[in-house]
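One protein chain omitted, others in place.
Residue numbering begins at 1 within each chain, and the chains themselves are lettered A and B in the order written.
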Amino acid sequence: MTQNIQTIDVPIAEPFAEPLVPPSQTPYVERPHGPVGRSEDRIDGPEKVLGTALYGADLFYGRADCFVSVVRSEPAHAEIVAVDPSAALKMPGVLGVYTHRDVRGTNRQGLIVRDHPVLAESRVLFRGDAIAVVVATSERTAEDARRAVRVDYRPLPVVADMDAALAPDAPRLHPDGNIMGGKRIRKGDADAALAAADVIVSESFCTQTVDHAFLDLEAGIAHYDGRTLTIHVSGQWVHEERRLIALALGLPLESVRIICPATGGAFGGREDISIQIYLGIAAIQHPGKTVALRYSREESMRARHKRHAMRIYYTVGATRDGLLTAAKITVFSDEGAYRSTGPAVCRKAASHATGPYRIPNVSVDVYGVFTNNNPTGAMRGFGACQMAIAYEGMMDRLAARLGIDRLEVRRRNLIRSGDAVTTGQRIPIATAVECLDAAVRRLRQCPPPRPTDPHKSRTRPPALPPHLRRGVGYSVICFGLGYGDGFPDASRARVGVSDQGRIQVFTGGVEYGQGLITMAAQVAAEELGVSVRETDVVWADTEQTFESGSSSATRQTYFTGNAIRLAASELKEQLLDIASKLLGVHPHELELRDGCVVGRFDPARSVPLAEVVAQGRARGYSLEATALFKPRTVCEDFDTGQSPRAFITYLFGSHIAEVLVDIETGEVRVDRYIACHDVGRAINPQSVAGQMAGGATQGIGMALMEEVVNRDGRIANPNFTDYILPTFRDIPPVECVILENDDPGGPFGARGIGEPPLIAATPAVLSAIADAIGVHTHTTPCTPQRVWELLHPDEAAVPPDARFSLAPPHARLER
Amino acid sequence: MFSQPTTLEEALDVRARCGPDLLPIAGGTDIVVAMNRGQLRPAGFLDLTHVRGLDAVRHENGRYECGGAATHATLSRLPVEALAEAALSVGGPAIRNRGTIGGNLVTASPAGDGCVALLALDADVELAHASRGRRVVPLREYFLGYRKTALLADELITRVRFPKDWITAWYKIGKRGSVNISVVCCAIGRSPTGLFHIALGSVAATPIRAPHAEEIVNRDGLTDGAIAEAADAVRRDISPIDDHRASAKYRAAMSVTLVARLLRRIRDRVKEPAR
Partner (left out) sequence: MTPEADEMVAVELAINGKPTHLVVRPDETLLFVLRDSIGLTGTKGACLEGECGSCTLLLNGAPVNSCLVLAAQVHGGRVETIEGLAHGDKLHVLQRKFIESGAAQCGYCTPGLIMAAKALLDETPNPDEETFFRGMEGNICRCTGYTSICEAIRGAAREWSR
């Protein structure tokens, strides 16, 4: 008998949407009938597959006149005694060596507090602090000259970790001491509730330093013509970079222009200023020349900020039935040498400390601690992802302690629509339970065929060999979108129409792979009744676009999507007004559809958009519109951390991981992966699934392998040989389940997707490992060694009780 | 200076004349990495990728004889399990297409996967000089210390010879599913006469053999007790260190685990009827 093997052409990434509320019952938003909701091809797809998209380093060819390199600190903590460039200046081809003395502005950088000298003045605080900028006629000469610049240091004691920083006799890294600041939440009476709890579970967690590891290394060019400094470098917030560069280098704001080239990933790693400012320093010194700079991987890793390593002390109290009554949480966060985004990360960690769980009594203290490690700053899911590891770890522990099913404990405590999160903000549409249930339903279905091998049987072997254990893990998370916390958060967009009738969208947001410009085109095209192919997007050029805020915080779809929709809607009014004169129909009775203006009630009355545009031009219409989307949030109270609206809206998601663990070696393989997110509305389902799969991949990397190893202020693994990322073999097909429950304030009901997939992934994998080996994890990443050590605690390199030698929280926050 | 000979004689001649001034290079998967990191700036190169026949593998009298420039990709297709799997575990296909066994032996990294597999096959390495001729060194005598080998600065690795029909097994612990630097790797080869050759990587300053462990199984065979005893004895053969890749304790424990695991695997194979 021959068996026919059938190839089932079900693409795994094809998400299936499950609206929880029938569309007819969602009162909030108009149903899209155009490109919104469709998996339109990315508008930057062709140039990316052809290799013609120009990234920063691709701009060198034919343009670069001279090359820049940066002299960096070798010690992690030292006073600078002298900088002697004379040997470098004698080298043929060296055009100049510049120090802070040559910087005409404030010489300060920093996203929240400008506390970081662009070029070090008297002291260096981490191994990688920039000291001088070299300009030469070739890249190799610039490199040689960099090495020839002599810097004399007076070494200072290195504060290598938070224990050292908090020691009583620790050297002070900043004038106010080594506690950068922090955040607290006081809700109810956590101590009293813990005292009264039926059961108390305590654990401490240790998360690692993570590198963004975007593939597209920092690279770009700059040119100064004596009036305008033009910089082509990838960033995440070009308008802020302009402000910062103008201030630091002493130029008027309007003299700085930033243009973002194609950008190969960012993940928060391009939020702090990087090579832009060194290029600026060099360009100003060499007017008329195009200067170029690119980092090696090692320099990129040495220079750039990182994800905060955190130590989290977590105690929960619950009833016998598993209802949470209290949580007391203390977090120490390694800020590294400068603040960067640290204050926001502390705040986010506090507001997300208990995730999607309903806990009446909560006490949270988060402290940022300065060390001589790399500054730590923004990275996808910052603050929230570390806390998710902790709160999901606690749910598994509570379930184990009470002998209740892990899913059941979660369901009993997850917030429902109308409940409040820990900051006191009520969430009108909370779909945490729905996400979990949808993910579990998916788990019960047979996994789809793997694209890597559609013929391979996915039935499990009946028995595993004795050294392998299977485990399944769950996570449920929530995430507040946008900056939140009362911070002014806004996006401005402009939409116009060209003489040829093409729609032009202008946004200051950065396309770094997440699909921003395709989203922008889809929203504008939807509103204006055209196709995406008739829409162009101009982005991230400070001269051509208005400010849209940073491309971070999962905020661009919500903020810029809304701004574009509003601007397009304004433009639409003009177009309908013009058409109404042509057709003799009241504008309110007209609509834009398929590139024409047609009568709503009399489709026979119709005029092509191009003709409307021509008539509009003739009649003096501007044919463009701008709009600002600026919703308000309310700053959290200093003493209690409470706010009626800390974040503009919340996102929910749930992941499930199945792993196989080799209990003899500690090796872990993720065997099946399910990601479910409620995104409000998927403007482009394929893009949403791409963000889910990409975020999950980074989260799995954080769970299993990624770790920047800091040793005495030195990164031991500043390269991809030892800073390892997940490969094809490490990630099973990510099965995406997209839930769509319209957000009343989002464009067409959309919320966002950027960060939550990473946040949910790490705890799901950790939970699966714990399920497989019967021991809970507490330290990330769970490398084979760490998994093995969980099973052999006596053999651990770091004894378990020495993991946290920090004194109990003694630091006090001052107003 | 860049020399690109097409014959071995020419290559040996250049090597003898220029010695350390011209760095022999084949796949460049170690050398160019060091150059790109700014750790190495060679004055010139002796390119071995155009030397005819240096990348070939021949089969003779039950032994394979492979040229010094045979790539990992070539080795991965040989029916010698430990070596093929070790070669497959080196990087991705692009690395395997360029990286060579000779390069692996010259670099002599303690984590050199190919070196470990060849040690378990009790391989010989042929070192050649233009005028002094060729000398054959047993691989177990080739590694002298941390990245120090018996290769002289005016010699080239011309051949590596190893048996074809041994029963072998390989395991490498890395931190992810592929493209790993080994945290610990182990290869075991059993000769037709029943002698065991146990080799490990990343547990000492060089890839090593494990004589204490070998002695036990060579004496007692593959009983459960002997396997356990041999695996435990491997602790006396290794001298692992703590570094950013793993702790010494973990490496020691994994040496024990892998030796036991691979000995059991070989026992299962020996029981199988010959193919």
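The definition used in the following text is that contacts are C-beta pairs under 8 Å (C-beta built on N, C-alpha and C of every residue); 3 or more make two chains touch, one makes a residue touch a chain.
Please read these numbers as outputs of a predicted model, since none were measured by experiment.
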Omitted chain - touching chains that are shown: A, B
Contact residue for the chain not shown (choose from A:569, A:626 or A:719): A:719
Touching residue (missing chain; options B:98, B:159 or B:209): B:98
Candidates A:49, A:253 or A:797 - the one touching the absent chain: A:49
Contact partner of the left-out chain, one of A:134, A:221, A:262 or A:439: A:262
Selected residue (touches chain absent from view) among A:393, A:690, A:747 or A:763: A:690
Chain B residues touching the omitted chain (full complex): 1-2, 4, 25, 27-29, 32-33, 35-37, 41-42, 44-45, 47, 49-50, 73, 88, 91-95, 97-98, 177-179
For chain A, the residues touching the chain missing from this view: 7, 11-13, 39, 41-42, 44-55, 57-58, 60-62, 92-93, 138, 140-141, 144, 213-217, 262-265, 267, 296-297, 450-456, 512-515, 686-687, 689-690, 692-698, 719-721, 725-729, 731, 733-734
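The rule is simple: only the chains that are shown with their structure count from here on.
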Between chain B and chain A, distance of the C-alpha-averaged centres to the nearest whole Å: 42
Of all residues in chain A, those that touch chain B in their complex: 143, 296, 298, 467, 664-665, 667, 669, 704-705, 709, 711, 716-717, 719, 721-722, 724, 726-730, 783-785, 788-789, 792, 795-797
Chain A contact footprint on chain B (complex, rising order): 33, 36-38, 173, 175-181, 183, 242-247, 249-250, 253-254, 257-258, 261
